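Every protein chain of the complex appears in place save one, which is left out.
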Amino acid sequence: MPTINRDLVRVPADVPAEFRDTYINNYLAATQNTGRLMLFACDQKIEHMNDDFFGEGISADDAEPEHLFKIGSQGVIGILAGQRGLVAQFAPDYPDINYLVKMNSKTHLVKTSQDDPYSPQLYGIETVLDLRDNGVNVVGVGYTIYLGSEHESMMMTEAGQLIADAHANGLIVVLWIYPRGEAVADEKDAHLIAGAAGTAACLGADFVKCNPPKGDDNASSAEKLVEASKASGRTGLVCAGGSTVDAATFLTQLHEQIHVGGAVGNATGRNIHQRSLDEAVRLTKAISAITLGDYEVDRALAVFNGTEDFSL
Amino acid sequence: MPTINRDLVRVPADVPAEFRDTYINNYLAATQNTGRLMLFACDQKIEHMNDDFFGEGISADDAEPEHLFKIGSQGVIGILAGQRGLVAQFAPDYPDINYLVKMNSKTHLVKTSQDDPYSPQLYGIETVLDLRDNGVNVVGVGYTIYLGSEHESMMMTEAGQLIADAHANGLIVVLWIYPRGEAVADEKDAHLIAGAAGTAACLGADFVKCNPPKGDDNASSAEKLVEASKASGRTGLVCAGGSTVDAATFLTQLHEQIHVGGAVGNATGRNIHQRSLDEAVRLTKAISAITLGDYEVDRALAVFNGTEDFSL
Amino acid sequence: MPTINRDLVRVPADVPAEFRDTYINNYLAATQNTGRLMLFACDQKIEHMNDDFFGEGISADDAEPEHLFKIGSQGVIGILAGQRGLVAQFAPDYPDINYLVKMNSKTHLVKTSQDDPYSPQLYGIETVLDLRDNGVNVVGVGYTIYLGSEHESMMMTEAGQLIADAHANGLIVVLWIYPRGEAVADEKDAHLIAGAAGTAACLGADFVKCNPPKGDDNASSAEKLVEASKASGRTGLVCAGGSTVDAATFLTQLHEQIHVGGAVGNATGRNIHQRSLDEAVRLTKAISAITLGDYEVDRALAVFNGTEDFSL
Amino acid sequence: MPTINRDLVRVPADVPAEFRDTYINNYLAATQNTGRLMLFACDQKIEHMNDDFFGEGISADDAEPEHLFKIGSQGVIGILAGQRGLVAQFAPDYPDINYLVKMNSKTHLVKTSQDDPYSPQLYGIETVLDLRDNGVNVVGVGYTIYLGSEHESMMMTEAGQLIADAHANGLIVVLWIYPRGEAVADEKDAHLIAGAAGTAACLGADFVKCNPPKGDDNASSAEKLVEASKASGRTGLVCAGGSTVDAATFLTQLHEQIHVGGAVGNATGRNIHQRSLDEAVRLTKAISAITLGDYEVDRALAVFNGTEDFSL
Partner (left out) sequence: MPTINRDLVRVPADVPAEFRDTYINNYLAATQNTGRLMLFACDQKIEHMNDDFFGEGISADDAEPEHLFKIGSQGVIGILAGQRGLVAQFAPDYPDINYLVKMNSKTHLVKTSQDDPYSPQLYGIETVLDLRDNGVNVVGVGYTIYLGSEHESMMMTEAGQLIADAHANGLIVVLWIYPRGEAVADEKDAHLIAGAAGTAACLGADFVKCNPPKGDDNASSAEKLVEASKASGRTGLVCAGGSTVDAATFLTQLHEQIHVGGAVGNATGRNIHQRSLDEAVRLTKAISAITLGDYEVDRALAVFNGTEDFSL
């Protein structure tokens, strides 16, 4: 199991001395002292509205938002990422989870064919600091940028300032960066994704969540990911989980992203919460076994199947 | 009659310690100690201009705005929702009403076929706090979001910040969320309405006002509402009253929304104020009998017909 | 002559205790202790550029802006409404006039056929308070909203905040509300004007200036105005004077607007200032005789013709 | 030579008591104690890029921006108007010039046929006050409004607030107002220019720079200017110099603008700086001889030709 200690946390220079310890604590908490990130993405109730939470193939448990917090509480995760209001409502009953407040979101109603995507920042950083002051275990903030959108500039400037403000207060930052819009021919192009990863580095994010590139006959997705994980420099790269696939496939991909592609973890949502509570909890443990525990895929599958346990 | 006490009010984590009691007081006042919400919607003078207040089938009493405050004062309601200026003019003479300041509004002159809807925030939260400081009994604020509008982002960001600011000052928040715009094919689709309800939860609203979904051969409107009332989690869902129908139909629908659909109350405007003062007062009592008093429809109709009274 | 005293002034709840006396003083000054409003509109130098001040049928006196202040000083008016800069330049020489600072204005160069109207707020409320602190007799502020314009939202939000800020500082507010834009088929429709009047009430204006509705075979303009004057509630309604007509016609219309239509005064510009100083002064007295003195039309005409005087 | 003293300076009411002396000092300095304005316009390096400074018929002296400051220092002018950065770079070496900071500018690359003009404010008023605090002899600020542009509202609101802020700090303000855009058929129409002049008065500018109107068979340009100089009221009107013409023609026009048209000075750029230093210096003296010294044209030409000198 990878382990880091306080001295190994690289504190960026925009964290002031008075919040240096806070930043280190948050970084260690988010990565569970491993330097790896297991992010449980719970922001889709706006992004995909109820499509991800109700319908064929989705557990009835997922119909109510508390499901997400039960999973986060009973499973093994690094951070639970959700919008401010959702966190504010449930955190009092689930105080031990590490929360990352997702700062922007949009619905999927207006398609890219109608208008290029813009996901607005929904509240100021001070509202997040207020949550922390009120006792919520907030370790960081997240923001999505759609590069190549005609509205790219608005998201770039919101993210650019947000990262500075977050670090100035000791919070870590995860950027979701997806190339999307009329100008983007292939969102899954490895070279383009590497550009997105480099953009996150320039903005100073601690982690960047990208889509895994599309593999081809010459190189697998994980092999192609190497360009991006290098381009992101000291910004740790994690891949989005995407739509639900079977656990074996999912865990295999994750293992390759880390051990071949240079990713430092995962960011998974639907794949987890669309399952029943019990199964979802086991999947978080299996994922964490790989991300945080450096397990091989087989052993992680055993965790998922409940024949082995994984805890920190 | 459903009853809650101070300990049963779930205070979200964005309410700071110093305003915790205020929030609880406001929540109990708004719900009349029941946890259920009877919202008297009085914001249509901008939204529908004079169409809702003057014309065939509308009582002459409704021509003057003071009618709304007479109803709110003599009837039985939880909160009266109106724009800041209207409240400021009449509240000194009707000090006992619980007021919810509607923060945004637009006229209906520009139709969706000309431009997607945007309803701008009309004044800052500090103007509401000033009203409260001046002695007005303001318990919360309201805001309308048109999801799927090309201007969705502006409303999302205004609402997102508003909720944080309101809670930070102990006020409760009701969101009106309606999918509307070129991108929205069917505003009354149950799945879409559930997505709207979930959005309100993510933003941290205390209550969300949605349109009731369209029923079909397989499921009634109230049955279809269940998806939304689950998706909204700890955000209480209430349905808009819509245009005026006869009292029996209206009260039956309301009863089903609560007891079948999982709604926690009602948000009713035209159905009430387009009647004469006396009739309108009796209708508020009938509605409250169902929402706050858990009456059956027949008994609520007796209240409406004046053969029985309802008070808190 | 209608008379009110301090106790009869309805102070809205957004006026704080410390500015309650100021508000009452301003209200009484603006209405000359009558509760009625005689507004001398002097904002057309931007709105209509020099069209209203130079050309055939316009007195040469009107070529220079000081004409407006001479009229305001020598005539009988309630308030003189003009842009901040104009007031700042002339008020030192005309200190006794009650000034209302018009906060927004636009030229008429871009026609509605090219773009829907937007009239921007030209300066912050604090610049008006500064004028007052410097000794200028400012009693209130004014703002124009074009309802139904595609830019309605910008004017609604500027006006909404302005009213709160003005009241918070004891100033009265007059809204000019005109439905206008691609979406507006008939600007003079009585029902639409009533909607505009109701909007002013919701925003909390003290007075609203509307165009008089178009009369037809069934009802005169003044009769149709009743819908609007009821819809405006406690916001006093006054009608715009429009382009210059002969004095007898003008005064007759005004009398009917008040005594049939429920208006509480007048808002007149061109009809006054396009005349020579002497004639303009006499017209202000004739108008005030009706608005503030409850004179009949004949006697007001005698004032205009100089055979009788009117003073407060 | 026209002369004014402190008591004759009309201080607008938006200048607070503490900055009254500063305003009077600035007004007297700018007008060289005459009440007339000789403005040396040096803002074209952005407005016209290098077209005004390099090419056929332009002195090689004009290739370097220091040329402007040499002229301002060795010649006789009232104020030198230039962008903040240019002033900041050269003022330390030319401390005796009266500076007017031009607050907005745009290049001429995007033509009106592509988009209506918008010239954005480039820096806040506080940056000008900082320059003054640092010892630069700043007496005022300038701003250009393109009336009739689809972006008119943005410039009106920036100018409206700027004038209030400048006066609040004792600075004088010169507005450049040019009707321009798709909606403007004839930029040189006398009636339209008068409307522009009146707009400047309503905004409260101390001086307004307009284009001279186009003369016709019935009235010369200077005769037609009278409408504008009356419309501008207490805002002094000066005419733009336009492109370079021979000195005799230029000085004759200027004399007529003042003595026939009612202008109170000149605003000249290219006509001065496109000449060699020596010639440019002599032209400033000739212009000032007319504007500030009330010379006849012949004697001013003698100053230009170096056979007579003019100093203050």
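Note that the chains take the letters A, B, C and D in the order they are written out, and that residue 1 is the start of every chain.
The rule is short, and it goes like this: contacts are C-beta pairs under 8 Å (C-beta built on N, C-alpha and C of every residue); 3 or more make two chains touch, one makes a residue touch a chain.
Small disclaimer: the values here were computed from a predicted structure and weren't measured.
For the options A:S105, A:T235 or A:T252, the residue in contact with the chain missing from this view is A:T235.
Contact with the chain that does not appear here is found for just one residue of D:A91, D:A168 or D:C239, D:A91. Which of D:A30, D:I46 or D:V303 touches the hidden chain is settled by the complete complex: it is D:I46.
Seen from chain A, the chain kept out of the figure touches residues 10-17, 147-150, 152-154, 156-157, 159-161, 163-165, 167-168, 179, 181-184, 191-192, 194-199, 201-205, 227, 230-231, 233-235.
Contact residues of chain D toward the unshown chain are 43, 45-46, 49-51, 53-55, 63-66, 82-92, 105-107, 109-111, 114-115, 118-124, 127, 130-131, 133-136.
The rule is simple: only the chains that are shown with their structure count from here on.
Interface of chain A with chain B: the two copies contact each other largely through different residue positions, with under half of all numbers used appearing on both sides. Spacing of chain A relative to chain B, judged by their CA centroids, is 36 angstrom.
Centres computed as Cα averages put chain A at a distance of 58 Å from chain C. Residue numbers of chain C whose C-beta contacts span two or more other chains: none are found. If the chains shown are joined wherever they touch, the resulting network is a simple chain of contacts running from one end to the other without closing.
Contact annotation for chain pairs lists A-B, B-C, C-D, with touch applied as defined.
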